[in-house]
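Heads up, one of the protein chains got dropped from this complex, but the rest are sitting where they should.
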C-alpha cells in the first residue's frame, strides 16, 4: 500500500499548502516534506506521472477548493496550495513535454479592449492553473487581433474573456465573432460583474460563469 | 371688430372653464354668458364654424394647457375647460356632420391586453379631445383584434396604446404588428410608465410620448 | 363584523415603528410588531411576456431572485424577513401559475429558516381581477371567482399572509379625483369602496382561516397612491392628494373590521391611521421604494412601520448585483437603523424622520403622528364608512389649514386658490349617506352598478 500512502500524503500537503521542506507554513509541519519532495519520491517509486497528477495533486486542490466554497478557507490558502501543486509539477514537467501525460488543456485568457480591471481575471488564472490548466494570460486591454494571434498558435485552446465595465463588455461580442469566424469550433467563455447568461447568448459565446470555481467545475465535467 | 371681440371672449371663457350661464364656476362670473351662449351667438353673427373652432375655442384650450404646463393649473381646470369647449362644440356639430369643418382627426385609444390601468389612458383621451380630436376609447384589456376592428371602420384614424406593466407592454408589439400588417400606413403611438423611446423603435411603433401634452403638441405640428 | 369605537393607540408618542398592540405571528417563527422592524422585500419580472413558452424563464427569474435576496439577508444577518410575492395579472388569471411560484418561494424561505434560523414569512398578493368587466360586477362573475380561486390556491401552495390591492369603487373615484370632486371622492371611498372591502375581506378571511394562515390587509393604492402620483406630476393639488389619503383610511380599515389582522400592505400609506385605530402591525415603504415610485413621504413613512418595504423592483442587473439584491441590502441597513434606535431612543429617531419631511408637503402632514391620531379619533367617533370618511377628510382639511397658517407646512402658490375653495366644497358634501349615493348615481351612474355593492 505504499502507492496509496504517498499519494494520500501528496493530497494532504497540497491541501495544506506545504510547498517544500523549507517553507515555514503550516507552522506545525516545519521541516517536514512538502509537495516537491513527495512528488520526487513518488516518481522514484515508479508511480506514473499521470497517477501522481490525478490521484495525488488534483484531489488536494479539490479539498481546498471545497473548503473555500464552504467559506472555511480564503483565496490565499488556494494560492498557496496551487504553489505546492506547481512545485510538484516541476518534477512532472518532462513527462508533459514528452507527451506521456496530458495537461487538462490550454486556456487563453484576457480582459477585453478598453478595460484594465484584472483581479477577477487573475483569479480565474490561478484557479484554473490549480486545476491543471495551462493558462496563457494576455493581460488587460486585449484586442481581438491579440486573441486571434494567441489562438492561432494554440488551436485546441479554449478562450476566457473578462470585462468589468458596461461599456467594454460589448467588446466581448467582437472578440467572439472574430474567433468564431476564424474557427467556429473555438469555445469562448465569459465572465465579469456586468456580464450575464443572457448577454452570453446574445453574443454567441459558449458559456458564462459567475466565478472561477463554477467555470473550473464545468470544465471538469466536459 | 365684433368678430374679434366675440372670438376673444370665447377664448377667455374656455380658458376659465365657464361652460354656460348657469354653471357656478368661476364664482366671479356668476350669471354671465359661457362658452355655450357665446358660440351660439357667434354662429348667429355669421362667423364660420371653422373660425369659431380655430380662433375661438382652440386658443382657449391652449391657454389653459400652457398654464397647466407651467404648474399654474391642474387637470381639473383642463377638464372643465374641455367641458366648456364641448358645450360650444354642441352648436358646431351639425357643421362637422355636413363636412363644412373638419375635426382634427380620429384617435383609436386603448390599454393593451392583460392590463387594466387606465388613468393615464383616460388623460390622453381628455387632453386630445380638448385639442379637437375625436377619440374612440376601447377601454382596457384590449386585444389586437379589437384594435384591428376599430381601425377597419376608421381607416384614417391614428392609434394610441397604453400599458403600465413590464409584462403587458410587450403586447404593444403584437398590436403594432397586426395593425401594420393590415395597413402599413396606420400610425401607432405608445405611452405609459414602463415604455420608452428605444422600446418604441424596437417594436416598430411611430412614436413614444411621455405625456399627453407632448403627444398633442407633436400631432399639432404634423 | 368588528367595529372600532375607540383608538388602540391614542397617544401620538406611542405610535412608533416596530411596536403594535396586536402582534402577528406567522410563517417560520416570525412575530411582527413585537419590537423589531423587518424588511419586506418585493420584486417583479423584467420586461417579459408571461405565457407558456416563457414559463421556464419566468420560473428561473423567481429562483434567481430568491437566491439573491436570501444570500444578501444572510450576509447582513437580518433579524427576520418577509418576502412579498405580488402576482402579475396572468398569474392570478391562471391561479396554478401563481401557486407554482408561491410554492417555489416558500421552499426557499423554509431552507433559509432551516439553515440560519432567520424567522420569515411569505406574503402573497393576488391581483384583483374584478374590474375586468366594465362596470365591475365585483361580487359575481368569472373574474370574481378567479380572484378568490387565486387566493385559495396561493394559501394551499404555502402563502403565510394574504393581501390584495382591491379596486371596488375605483371606477367612480378615478373620475371624481380628476375633477377634484370632494363629494364624489368621499362617496366612492366611503360608500362604494368601504362596502366592497368589507365584502371581499369576509371571503379572504374565510380562506385564511381554513388554511390557518394570516389575512394581512388591503391598500387604497389605486385610490390615494394614484392621487399622490398625479399630484407628483402636477395634475392635482398636493393637498387634494392629502385629503384623499385621509379619506382612504376607513375604506382600508374595513378589511380589519372583517377579519384581517395585519400586517397591512406596504403601499397603504394610510397604514398609521389603521394602526392607531386597530392596533395592528403595518408594512410601510418610503425612500426605500424609490425604485417603484417617487413620493413626498420618503422618511415620514417610516415613523410607525413594523415592516419596511421597497414596493417592487424588476429583476435586472445593477452594477452591484441584481436590483432585488441591491434593494434587499438597502432595506437591511434601514432596518438596522430602526432596530438600533429601538434599543435606545426610538422616539428621537421617529421624530427625526417626521420632522425631515413635514415642512415640504401637506401629504406628509397626514402621516405626522399627531395628525394621524387626530384623524383616527375623528373616524372612530362616527359609525359607518361614509360618515367616517367625511370626518377623516374634515379632520385632514383642518390639519392642513392650521399647519398652513402657522407655517409648519409649505403650500404651493398654485394650489392656494384650490385650498381656499375646499371649505365651500366640503360644506356641500351631504350629511346623509343616502343623499351622497344619489349624487353618485346622478353624476357617475354610468360607471358603476349599485348591485355590485349589494345596494
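Note that the chains are named A, B and C in the order they appear, and that numbering of residues resets to 1 at the start of each chain.
We adopt the following convention: a residue touches a chain if its C-beta (ideal position, glycine included) is under 8 Å from a C-beta of that chain, and two chains touch if they have at least 3 such contacts.
Since the model is a prediction, treat every value here as computed from it, not as a measurement.
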item	value
Where the missing chain makes contact, among the chains that are shown	A, B, C
Among C:11, C:25, C:51 or C:77, the residue in touch with the chain that has been omitted	C:77
Contact partner of the left-out chain, one of A:5, A:44 or A:72	A:72
Hidden partner chain, touching residue among A:9, A:171 or A:186	A:171
Residue among C:199, C:349 or C:386 touching the omitted chain	C:349
Contact partner of the left-out chain, one of A:42, A:123, A:136 or A:157	A:123
Missing-partner contacts on chain C, residue numbers	44, 72, 75-77, 232, 286-287, 289-294, 298-299, 312-314, 316, 318-321, 323, 325-327, 329-330, 332-334, 336-337, 339-341, 344-345, 348-349, 352-353, 355-357, 360
Residues of chain B (touch criterion as defined above) contacting the omitted chain	166, 193-194, 196
Positions on chain A where the hidden chain makes contact	68, 71-76, 79-80, 114-116, 118-119, 122-123, 126, 139-141, 165-171, 194, 199, 211
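Convention: only the chains that are shown with their structure count from here on.
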item	value
Pairwise touch network: line, ring, star, complete, or other	line
Geometric centre distance via CA averages, chain C-chain A, whole Å	53
Distance from chain B to chain A - Cα centre to Cα centre, in angstrom	66
Chain centre separation (chain B, chain C; CA means) in Å	34
Sequence positions of chain C contacting 2 or more other chains	none
Multi-partner residues of chain B (each touching 2 or more other chains)	none
